[in-house]
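Below you will find the structure I want to go over with you.
With one protein chain withheld, the remaining protein chains of the complex are depicted in position.
Chain lettering (A, B and C) follows the sequence in which the chains are written, and residue indices restart at 1 in each chain.
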Amino acid sequence: MKPPATLVALLHGPDQPGLVARTSGWIYARQGNILHADQHRDMEAGEFFQRIEWVPAGPGAANEATELRAFAASLGMSANVARSDHRRQGVLFVSKEDHCFHDLALRWKAGEFAGDFACVISNHADLAGAARHYGLAFHHVPVSAATKPEAERRQREILRTVGAEFAVLARYMQVLTADFLQNCGVPVINIHHSFLPAFAGGKPYHQAHTRGVKLIGATAHYATAVLDDGPIIQQDVVRVTHRHGVDDLVRKGRDLEKLVLAQALRWHLENRILIYGNKTVVFD
Amino acid sequence: MKPPATLVALLHGPDQPGLVARTSGWIYARQGNILHADQHRDMEAGEFFQRIEWVPAGPGAANEATELRAFAASLGMSANVARSDHRRQGVLFVSKEDHCFHDLALRWKAGEFAGDFACVISNHADLAGAARHYGLAFHHVPVSAATKPEAERRQREILRTVGAEFAVLARYMQVLTADFLQNCGVPVINIHHSFLPAFAGGKPYHQAHTRGVKLIGATAHYATAVLDDGPIIQQDVVRVTHRHGVDDLVRKGRDLEKLVLAQALRWHLENRILIYGNKTVVFD
Amino acid sequence: MKPPATLVALLHGPDQPGLVARTSGWIYARQGNILHADQHRDMEAGEFFQRIEWVPAGPGAANEATELRAFAASLGMSANVARSDHRRQGVLFVSKEDHCFHDLALRWKAGEFAGDFACVISNHADLAGAARHYGLAFHHVPVSAATKPEAERRQREILRTVGAEFAVLARYMQVLTADFLQNCGVPVINIHHSFLPAFAGGKPYHQAHTRGVKLIGATAHYATAVLDDGPIIQQDVVRVTHRHGVDDLVRKGRDLEKLVLAQALRWHLENRILIYGNKTVVFD
Partner (left out) sequence: MKPPATLVALLHGPDQPGLVARTSGWIYARQGNILHADQHRDMEAGEFFQRIEWVPAGPGAANEATELRAFAASLGMSANVARSDHRRQGVLFVSKEDHCFHDLALRWKAGEFAGDFACVISNHADLAGAARHYGLAFHHVPVSAATKPEAERRQREILRTVGAEFAVLARYMQVLTADFLQNCGVPVINIHHSFLPAFAGGKPYHQAHTRGVKLIGATAHYATAVLDDGPIIQQDVVRVTHRHGVDDLVRKGRDLEKLVLAQALRWHLENRILIYGNKTVVFD
């Protein structure tokens, strides 16, 4: 038996007494059954954050989502409401490095994500066959300095055409322009192969090797106009020693990148992430 | 300015719709301000767990605790309510190994715990001077097979005299009897120097070395009548290699034991731990 | 330019003065160039262990391997010598769970292993297509209580036919008999989905959930006649909380299993592992 469809709301606004009671009371009054409720207060900033998941009583989940938004607004909060029976479609950006690509595709096929990849976009043709093997449409959009504006125009068109609600940069080796990121209309999750803010920019494993750090890291974050500076979703590290050359760092880093990016995407698709300022609240 | 006194309730009972709304509604109706609320459902067991921390509106914190217990009972739940302005007193049991003892005493003096050590009980006199240096009364209660019943009688008397509400076995090298544990009237937190359930019983580092494991661990748990079998609070591990002899395991393990025991005690004193069956829910 | 072929010797025997000097002196006298040399002494057991990798001076690597074995014997040591220009062939055993299978196959194709998979053996047909997609021959060898002896006879025959020098049980859900393991003629690496020796046997994630542990683990070990008891190669753990049901443990455990098994196989194929008694020395 399929579990009943649920609603997940992410609420966010200035703190005030009674918010927990009033949101749960609103749902209870409509005979909804709260499965999970998680709150956070940023005492310093005076902000309130809540993730609440419930089974609505009636069939009108769409209505209930709309009404919750209005209710939240009446409390001075913004609300993002998602329905578990709506699987979001996204686009996977890749280049030639294929480890995150295979990892995400296999996890998707294994049912680990509460969403789907609609297609793959790449600036190289190398992974076309592999994408199709996974049942994913593949769009080859070459990019050069001269063609970048046109390439980004095509990428945005693909996003629109497939009705994308998110994008993932799975070691996509091109910098997306601020213009693209501000206007593509979907959140873009990137994996950077360092423990940000250390070693932002190019060749982070080389930078790490030169500095002689004893741990290397990977960081999944929302891409923003400033390179490698967006809100951090997840990070992890692994120990290295003087015995590890740059090649070893690259190899060990691949495992980190896969785990960190997959975890970030899983959280995103389960509506566990609230962005505020340049930071995230992750209700895990 | 001191933060206002808060109440922390740990609630626990059969799941039913509306519990989140009703508990938060009860507090809101009395004009309390909820600071933190965390819930958990064990779907399989049909159990509901909640930790809720709030600033009561009036001065009557004691009354409010009593009334919340009655309200919880009306919902079929048991409630444990603690007040932040009441610092619980506990007893520290030690033997000769002093690393956990020093660690807990220093953390206590640094203000890391929401409770106090009333005194130290030891079956050896070695740490008497150190205890007094920390300002802790020291009771030397020698234990032998023959004197154990009498020794445990004295230990219970000390617990009673100081009004102990908890006890910590900081590498106390004596097995407390089931009779003591069942009748001492306070929760007893123990640190076992292995990743339980592996290597229960004596000389766990020797056992680990013989088996050739690649990680060693430490486990903080509530002591029960069955040795090394009580509800687990916290565990951690550290990597070892073939280069590490038993002495190295002991040395590396000391750091694990300190961290794991201190974390368990901190959570206990902040009322973050609910025991059910032989497991714990830790609201961290 | 390809790096020159190297020899790797794993030496092992009773400790005596001068072993480091004599083995390195032997290689130096023949104008070999030592790239890595790593030693270990088990002081308690009086055993000496060494891994030494060098570029032999002449073209006669095969001869040099034979001669080193004789030289080691003259020092009372056994020697296992491998040549980097000989890639060992192995067999991958799988059932229906495919995460370790995909992970190993992709790492193999990415060049992470100093050896190859010659074929896949499974008691189910589910992964036949996937195996062929990776370019791997697939042998379906069904197993039932009644047919087990015959099935193991066929498995041994396949090992012989492909010239297997190792086997990997990638979540192969059948217990191999002591007879098979003693007579198959190759080392067999298994992944067990717990932190051994805790939770040996069936359904370890269920056992872990029931016991309420705060970390779950995975263990790669050489399979021996006693189930889940062979020499441990690698272990790792990941944190879990009361929020994680058995399904979450299974999902989180998959990532552990992949990493731990791949690491164990990489070390094995680089001749970094010496077995002695029921333990391993891993020169990483």
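Please note the rule applied: contacts are C-beta pairs under 8 Å (C-beta built on N, C-alpha and C of every residue); 3 or more make two chains touch, one makes a residue touch a chain.
What you see is a predicted model, and the numbers here were worked out from it, not measured in a lab.
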| item | value |
| --- | --- |
| Option from B:96, B:140, B:160 or B:251 whose C-beta touches the chain left out | B:251 |
| Chain not shown: contacting residue from A:75, A:237 or A:250 | A:237 |
| Option touching the unshown chain, where C:21, C:45, C:62 or C:110 are the choices | C:21 |
| Per the touch definition above, residue among A:96, A:133 or A:279 touching the missing chain | A:279 |
| Chain not shown: contacting residue from B:112, B:157 or B:179 | B:112 |
| Hidden partner interface residues of subunit A, rising order | 40, 42-44, 49, 195-199, 211-215, 217, 231-237, 241-243, 245, 277-282, 284 |
| Footprint left on subunit C by the chain that the document does not show | 17-18, 20-22, 24-25, 27-29, 31, 33-39, 41 |
| For subunit B, residues in touch with the removed chain | 98-99, 102, 106, 110, 112, 133, 251, 255, 259 |
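One rule holds in what follows: only the chains that are shown with their structure count from here on.
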| item | value |
| --- | --- |
| Classification of the subunit A:subunit B interface as same or different, half of numbers criterion | same |
| Farthest-lying chain, centroid of Cα atoms versus that of subunit C | B |
| Two chains sharing the most C-beta contacts | B-C |
| Distance from the mean Cα position of subunit B to that of subunit A, given in whole angstrom | 38 |
| Subunit B and subunit C, separation of their C-alpha mean positions in angstrom | 42 |
| Per-residue overlap in subunit C, given as positions that touch at least 2 other chains | none |
